[in-house]
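Moving on to chain A:
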Amino acid sequence: MGNTAPDDGLLALQAAVTRRRFLQRLAMTSAFGAASAALLANCSSDGDEGAPSTGAASTDGAGAATTSVEGSGTLEGFRVVGFSGGGTGKPLAELRIATQAPGAIVPGFAFDPGETVVRRLAWNSLVALDNEGNPVLADAESYTPNADLTEHVFTLRDGLQWSDGTPYDAQTYIDSLLYRLPLGGIFGPSWLVGMNDVLFNGADPSTLGYEAPDPKTLIFRSTAPVPFIERFLASNGDFFPIPMHLFADADSSEVLASMSDPANFVCNGPYVITENSPGSIVYERNPRFSSGGPAGVADRVVTTVFDAMRSSQSFNAFRSGELDVVTVGANDIPSVQADADLSARTTQIVWPNYNMVVVNHNREPLGDPRVRTALHLAIDRKVLAESVLSGSALPMEGLLSPGYEGYDPDFRAVDVADPAAEAQRLLAEAGFPGGEGFPELTYITQGDASFDLISQTLIGMWNDVLGITVKLQRLDPASWFSAVITPEDVAEWGDLADAPWPAAFRDPADTFPDLLYFGGVVYHHNWTMPDDLLARCEAALYEVDPVVRASALAEVNAAIMKELPIIPVTLLNDIQVRREGIAGQFAAYGSEFYGLRHVSAE
Partner candidate 1 sequence: MDQLVVSDLVVEFARAGHRVPVVRGVSFTLERGRRVAVVGESGSGKSVTALAVTRLLPPTASIRSGSISLDGSDLLGLPERSMEDIRGGRVAMVFQDALTALDPLFTIEQQIQAVLDRHAPRASRQARHDECLELMRAVGISDPERRLRAYPHELSGGMRQRALIATALAGDPEVLIADEPTTALDVTVQAQIVDLLRRLSDERGMAVILITHDLGVVADFADRVVVMYAGRIVEDAPADELFESPAHPYSAALLDSLPSLDGPRMRRLPSIGGAPPDPAALPAGCSFAPRCARATGECDSEPVLVTIGARRVACHHAGTA
Partner candidate 2 sequence: MSANGTIARRVGRTGVVLLVVYAITFVCVRLTPGNPFAARAPRALSPDQQARLERQFGLDDPWPVQFVRYLFRALSGDFGVSYAHQGEDVVDVIVARAWPTMSLVGAALLVGLVVGVPLGVAAALRNDSWFDHLLSGVSTLGVAIPVFVATPVLVIVLSVYAGWLPAQGWDGLISTTAIIPIVVLALEPIAVTARFTRASMIEVLRSDHHRTARARGLARRTVVFRFALRNGLVPVTTITGLQVAGLLGSVVLVESAYNVPGLGKEFLAAITARDYPVVMAATLIFAAVIVVANLLVDVAYARLDPRIRSA
């Protein structure tokens, strides 16, 4: 995913300019080896899957960036795995899972959990994800990056065809992106040559660094090294091909509407949609599957549409035998833990599903770092993660989550023996001893049950430890979005808000800048990163030597956390249960982590 989309023209321009300058400098100074795969392989040095690392030109087995959190003592009762990790590969006649209503059943027209499931099952791009969640070649037959990772050449397989038998090639890929660009749903990536100009300055899309010199070859040119391009392509719907022979001369709405009838549905993934109703989408094998990558273990996948993942509703459906695998919400975890059989078939999936508190630095006294630190230290993350959220979350102290280079589970933003006492001391030092004279703050939260649980706990802890009063303002997601993400007055949107952030895929180059680098594009903390810190951050993000990169990221993380521009709280994990006879798991959300094709018989 790209990191674009500022919320006003000036910011957009500043951001684009800053970013280009930074990337240019990076391109000049960095020395790149055959680094991409090595980098990724290194991430998994402590992973328990232990996939062998191979050369850069081949992506099969790029290494699992799995992070074990076993033995952390916080997750008793669960079998803990990393981001993904699959089944036994044994065929399964039918798999029944929960999903959400897809905004569209064709990639690049919507981006939501429901759409991601459709994309994972019915669509293929150049790269797909294997059993362990790692990139493997799919439509591509081979892949060659240049030395500095700024040019990536993919060679397509022979005989690629849509499920209706129509052949497609590299030009289809190009046409697919160009077709969707003017529709407004393409958000990047900003590293692709020309993309910022096309998105923000109305440049001609033919200037993009995305070319098909011949039907078998696709070239990506980037303004910076892109070591993660395989993961990006496996995850990002915008670069999936769409059946241009249907869309080319038609109104996209009409084609999408027609494709919602399974008789007219055309795709290129291992499954086709055979039934499509508002409550359920059924997939069966695509007899004309011509691509590579995993072909899917189940012969038939039945997805039932729910309003929310992790709901009691889907958990009850699982318990009454209507679903095979389900992700359990925090409310239902105690009943899983109480059931020995169920606990034995439970998996905890750790993924970068951030939950933070965004703080408006413009509002006094939140501009005072001592106050922010006090708020940070007053949170007992262990109690929150283990008791309140029943172990379905990990305490989070920094911006790096498991799976990122430089992540250290023992990192503390402020390392003191007695955090509560230190919090009280800092607040007193800031002029509010015992919370006296501290203004009442407003905390804006989304209506979701687990957010509500977290918000109320935080407010309680702040009150207990600091003696301050925070008022909870519950909004529905769209209202929350317009209050916190796109406020009319960026400086005055409010005091505090919950900041959930499911990172689209596992690279800090995606996460860091979105959170912090653009200084409030995503969350309006109104904090500007000091220039020197910005420089260190930029250097660390695009450092290619994995060891240097890890330590540089850890240092940057620590430096940023000294300022506490945003208060990290927890990482929300997926607790997944599966019925007897099923192996493997998939995450509820987070485009990289769908092991759907890999759930299998035990």
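The criterion applied here is as follows: contacts are C-beta pairs under 8 Å (C-beta built on N, C-alpha and C of every residue); 3 or more make two chains touch, one makes a residue touch a chain; residues count from 1.
A quick word on the picks: all candidates are chains of the complex that A comes from, given by their letters.
This is a predicted model, so every value here is computed, not measured.
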item: Result, touching chain for chain A in the complex among 1 or 2; value: 2
item: Touching residues (chain side chain A, partner candidate 2) in the complex; value: 1-9, 12, 101, 103-104, 106, 109-112, 182-185, 187-188, 199-200, 252-257, 260, 277-280, 304-307, 312-314, 316-317, 319-322, 475-479, 481-483, 485-486, 504, 514, 521-522
